[in-house]
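Note that one protein chain is taken out, while the other chains of the complex remain in position.
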Amino acid sequence: MVNWFRFKFGITALVVQLFFILMFAWLVEYEHDYGNVEAPINGNHTSETGRLYPPFQDVHVMIYIGFGFLMTFLSRYGYTAVGINFFLASIAVQWAILVRGFTKYEVFKGDKYDAVAKELISLDFAAATVLISFGAVLGKTTPLQLLVMTLIEIVVAQINQLICTRFFSASDIGESMYIHAFGAYFGLAVSRVLYDKRVKDATKAKPVYHSDHFSMIGTIFLWLYWPSFNGGAASDDEQQRAYINTYLSLAACTVVTFALCAIYDENGKFKMEYIQNSTLAGGVAVGTTANMPLHPFGALIMGSVAAIISVTGYRFGSAFLADKLRIHDTCGVHNLHGMPALLAAIAGAVLAAMGSTEKWGQSYHQIFPHTAPISEGGKGWTNIQQGGYQMAALALTLGIAIFTGIITGFMMKLPIFDQDQIKDADDMFEDSVFWVLHEEEHLPMKHGGEQNGDKHKEMELRQRTTVGEHGIHL
Amino acid sequence: MVNWFRFKFGITALVVQLFFILMFAWLVEYEHDYGNVEAPINGNHTSETGRLYPPFQDVHVMIYIGFGFLMTFLSRYGYTAVGINFFLASIAVQWAILVRGFTKYEVFKGDKYDAVAKELISLDFAAATVLISFGAVLGKTTPLQLLVMTLIEIVVAQINQLICTRFFSASDIGESMYIHAFGAYFGLAVSRVLYDKRVKDATKAKPVYHSDHFSMIGTIFLWLYWPSFNGGAASDDEQQRAYINTYLSLAACTVVTFALCAIYDENGKFKMEYIQNSTLAGGVAVGTTANMPLHPFGALIMGSVAAIISVTGYRFGSAFLADKLRIHDTCGVHNLHGMPALLAAIAGAVLAAMGSTEKWGQSYHQIFPHTAPISEGGKGWTNIQQGGYQMAALALTLGIAIFTGIITGFMMKLPIFDQDQIKDADDMFEDSVFWVLHEEEHLPMKHGGEQNGDKHKEMELRQRTTVGEHGIHL
Partner (left out) sequence: MVNWFRFKFGITALVVQLFFILMFAWLVEYEHDYGNVEAPINGNHTSETGRLYPPFQDVHVMIYIGFGFLMTFLSRYGYTAVGINFFLASIAVQWAILVRGFTKYEVFKGDKYDAVAKELISLDFAAATVLISFGAVLGKTTPLQLLVMTLIEIVVAQINQLICTRFFSASDIGESMYIHAFGAYFGLAVSRVLYDKRVKDATKAKPVYHSDHFSMIGTIFLWLYWPSFNGGAASDDEQQRAYINTYLSLAACTVVTFALCAIYDENGKFKMEYIQNSTLAGGVAVGTTANMPLHPFGALIMGSVAAIISVTGYRFGSAFLADKLRIHDTCGVHNLHGMPALLAAIAGAVLAAMGSTEKWGQSYHQIFPHTAPISEGGKGWTNIQQGGYQMAALALTLGIAIFTGIITGFMMKLPIFDQDQIKDADDMFEDSVFWVLHEEEHLPMKHGGEQNGDKHKEMELRQRTTVGEHGIHL
């Protein structure tokens, strides 16, 4: 009743934004000093900006439309899905600039961090990590909790990536380890800590007919632009391979997802939930190996196996996690991001261990720079060593993700972050807890004047339940 | 009751995917051998991949978002529209790689087929052919039938295109003949063979308010990216003309569609069905001539005429086809793709016959290589000959499309492909035949325990009918 929350979230967000402004003023600058424009000012000149911008925009669509709409599948949670996704990503990209500046040590060298166009895709990648975790806790958390999660996760995910790339020289072009595995297991760890058994009674954790249509907008844009996610930051032959491998893996994954979906259902029917998610597992599964000579048929195999893992996870794994391990995974991020990312990482390690300059040509040293001879700037690692370091990167990623996820979960549970706004199962997966819904304006206010019991209750019921039930018939 | 279907579709799809994997292992490889990376590894270097990738992604959006959502206009068939579109396209692109490899004879030369980035747009083109045919039979076919149709149509469409380009040297930059005419008349032939008079009683062949909104997402993305469809594979001046001609044709087509829509309606109102489809006819209508010097005003005329043909087709033609010729055309592909493609092809022939190097400069030989002198690698065809071959290409395309469409229709009718899953008019245009709908979970199972007649019937009715009726008020 007291409007404490009214100010708490808003003021916190304003303070964060003010902090970003001050830090940017101190630390961040454009790449080129505008006093020294050396690039030719020529209409036909293709700048690096021009080259990197189209795939960046594809990834940008994935983050805000893709993740945002994919999560609108719930009957009464579309505003939060697409809206809070929007908010968190906007926090994440700003924070990622600062954190990346620090983790790259540029700041400590006295330089300002270059806010260059080629970095933009990396900022969206950083945001993706958080949004995957968001999928695990969707419907069970407050905006304030999610803001806290975002601020922490960006830092630990970037540190993890820094260690894995700097010390293990682990190649992960589509960042299946650093984004998908990290985001999924961090989110699952948070979800485990926040577990509330009342989620079993949450009747709104279901789609309706039209909400599944909105969700498919997200799915398909993610699917379409995934080659840009895995290949947008690569170049030349590596880029061509990344595009083709991802494209093929996704196509195969989609076919196998439909096939298994029908096989698993007792009436041979398709389930939208599986289609919306498992079709994307092929993009995750080739994330580490996309730029490697996986061969086209190898990409098809990766996508097919990813589909098998992912659909099977949705069919059997999610219930197991929820019932036995008390990890409620709203969007099934374990099936879409977690397990396929493990597949990706293992495939990367195996390819690294089996590859060589004889087989791959120059690509081998380009992809794994530490395998180059010391005379050529590498460290002379053997292929087996490189494979081992790839596995070490996976192990470290899982360890850091789960450990910091648990700690973050406990922090998010602190009463100050408003978990108690979600009072009962009926408040779970329910937009009206955080949003002014227009239908409310036409119905008696819940806490409003009129108090004649039955009618009030009936109307409140209508607002709360019929709305949902109603939607069901859509 | 028996779950035969459960395994049939799924296992068939898995077998197809396995076949693809084996064939890819045998036949398909990346363009560049990774042992011979010769391209400069240079951040500012613009690779062919980089140049072709943005328009490819535009076309990619057209295939999966465009076609998929355009077909969601039916009140109860959105899952199938966007979902099966997704499945079929994913089959089609993989199959098209193999078929294109064969039709280009590359395989017979002992080479592997190059899965190069510049091929990706052609794979989406191949998928488009199938998805146009899908529009004609939408709501009246099973996924298994559509899978069969996809596998056959890709082969015959690619053979048709091979003959027309190899022997007739017929220019068709946006493939209005090879994709739009072929897909439309093939689909109409299939629809004729599959004709079931109960379709007249199918009450669900109607949109509701929100389903038409989803459909407009498809329309507008198709409309926006159509210049990429017609010009993405062209270069330099031809590309610029293709972009501008398509852009202008679409704009004029949209204006005339709205105008005619109001004129044809007795109350001067617009009809969403016409707007969703006929606005796109301008893209089809310049498909053959987009890269030619059609002049900007010529592009406006093409678009305007396309709109007249298309809206008139929706207003009068579709009923004629259905009632007199017993061809039920769910999405009106004859009006959107068929007739405008005839216009495109005829315009192409006329321009070829009227053009010359005097009028077009080098472009004439570039666009019609066989008109170049034999000394320059051409065949010395006259402009009249080239015009004739353009018409021959159209005639062959129509002949092959209709003939193979009829045969495919009869194959699809074989009981093994499950046409009888669609038991009555109420199963037409009804997602619940193939999809698990969430509302079912909240209602007594159709074949479930409780059998007390009246209530069961009432609830089933509610599930089947009220849902639809309900949606109507949206």
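Chains here go by letter, A and B, matching the order in which they are written, and residues are numbered from 1 within each.
By our rule, a contact is a pair of C-beta atoms (placed from the backbone, for glycine too) under 8 Å apart; a residue touches a chain by one contact, two chains touch by 3 or more.
As the structure is a computational prediction, the values presented were derived from the model and not from experiment.
> Would you indicate which residue among B:I263, B:M354 or B:I384 is in contact with the undisplayed chain?
From the options B:I263, B:M354 or B:I384, the contact with the absent chain belongs to B:I263.
> Tell me which of A:Q57, A:Q276 or A:Q386 is the one touching the absent chain.
A:Q57
> Considering the whole complex, which of B:K271, B:R326, B:K379 or B:K413 touches the chain not shown?
Only one listed residue reaches the unshown chain, and that is B:K271.
> Given the full complex, what residues of subunit B touch the hidden partner chain?
46-48, 51, 54-55, 58, 206-210, 212-213, 216-217, 220-221, 223-225, 228, 235-237, 239-241, 243-244, 247-248, 250-252, 254-256, 258-263, 265-272, 275, 279, 293, 295-297, 300-301, 304, 359-363, 366, 469, 472-474
> Which parts of subunit A are in contact with the chain that was left out?
Answer for subunit A: residues 3, 5-14, 16-17, 20-22, 24-25, 28-37, 39-41, 43-47, 49-50, 53-54, 57, 60-61, 64-65, 68-69, 72, 78-79, 82-83, 86-87, 90-91, 93-94, 97, 115-117, 120, 143, 210, 214, 217, 434-439, 441-442, 462, 466-467, 470-471, 474 touch the chain left out.
Operating definition for what follows: only the chains that are shown with their structure count from here on.
> Centroid of subunit A to centroid of subunit B, CA atoms only: how many Å?
Chain centres of subunit A and subunit B, defined by C-alpha means, are spaced 33 Å apart.
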